[in-house]
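Missing here is one protein chain; the remaining ones are kept as they sit in the complex.
Entry: chain A
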Amino acid sequence: MVQIFHPGADTVARVVLASLGAAPVLAVGLAYAVWRSPYATAQDVTREQPVPFSHEHHVGGLGLDCRYCHTSVEKAAFAGIPPTETCMSCHSQEWTNAPMLAPVRQSLAEGRPLRWNRVHNLPAYVYFNHSVHVAKGVGCSTCHGEVQTMKLMRQTVPLTMGWCLDCHRDPAPHLRPHEAVFDMTWKPPADQAAIGARFVQERHIKSPERLSECSICHR
């Protein structure tokens, strides 16, 4: 009678059984890796824009303050995207015929808004408030990175809930003096631990338990 199973069959069966067991674990691991990867978080993805606006030139080069354009960052949840008028307040004098700026001039002439592509995109169920973070001393570069070096805007942090909670659970290392909030080159001093702890006290920043409750960011 002919053998049905050849000598290697046992090995094959063991490998198949083992991989059946490992597959769900690997699948979860893969899903988790994809979930946290820049593919899903859009971290470090540079977006095309209708006008190639350079933060490197305007912030790094010219030294414009963030609030010149993002006017409501200290007053409202949204930092605000400047209206075409703000662009034209300078560009009616400077680079008046640059082809790069044609969409801006056209927008003002026709009364049609520019349509920018969103770079930092939080899900609709997250209610982030810029003004509170600024008031408590979280600087722009903490979340937006070194904007003054970016030719086109990109997102430098993952913006996952875990990333938010890292800070909400331990805000002290990220708190700055009020005057340094808009300083794009700020680096924590050597005694940041002590200073940060003092800021937490002075600015009535709530306990990590409270700051990591669902209702702080979700409604």
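The criterion applied here is as follows: a residue touches a chain if its C-beta (ideal position, glycine included) is under 8 Å from a C-beta of that chain, and two chains touch if they have at least 3 such contacts; residues count from 1.
The rule is short, and it goes like this: contacts and distances are computed from a predicted model.
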Given "4Fe-4S dicluster domain-containing protein", "Oxidoreductase", "ABC transporter substrate-binding protein" or "Phenylalanine--tRNA ligase beta subunit", the protein name in the UniProt record of the chain not shown would be "4Fe-4S dicluster domain-containing protein"
Of the candidates A:Arg14, A:His57 or A:Arg118, the residue in contact with the absent chain is A:Arg118
Touching the hidden chain, out of A:Ser19, A:Thr46, A:Ser92 or A:Asn129, is A:Asn129
Of the candidates A:Gly80, A:Gly145 or A:Pro158, the residue in contact with the absent chain is A:Gly80
Omitted-chain footprint on chain A covers residues 42, 47, 72, 74-78, 80-86, 107-108, 111-118, 121, 124-125, 127, 129, 131-132, 135-136, 203-204, 206-207, 209-210, 213-215, 218-219
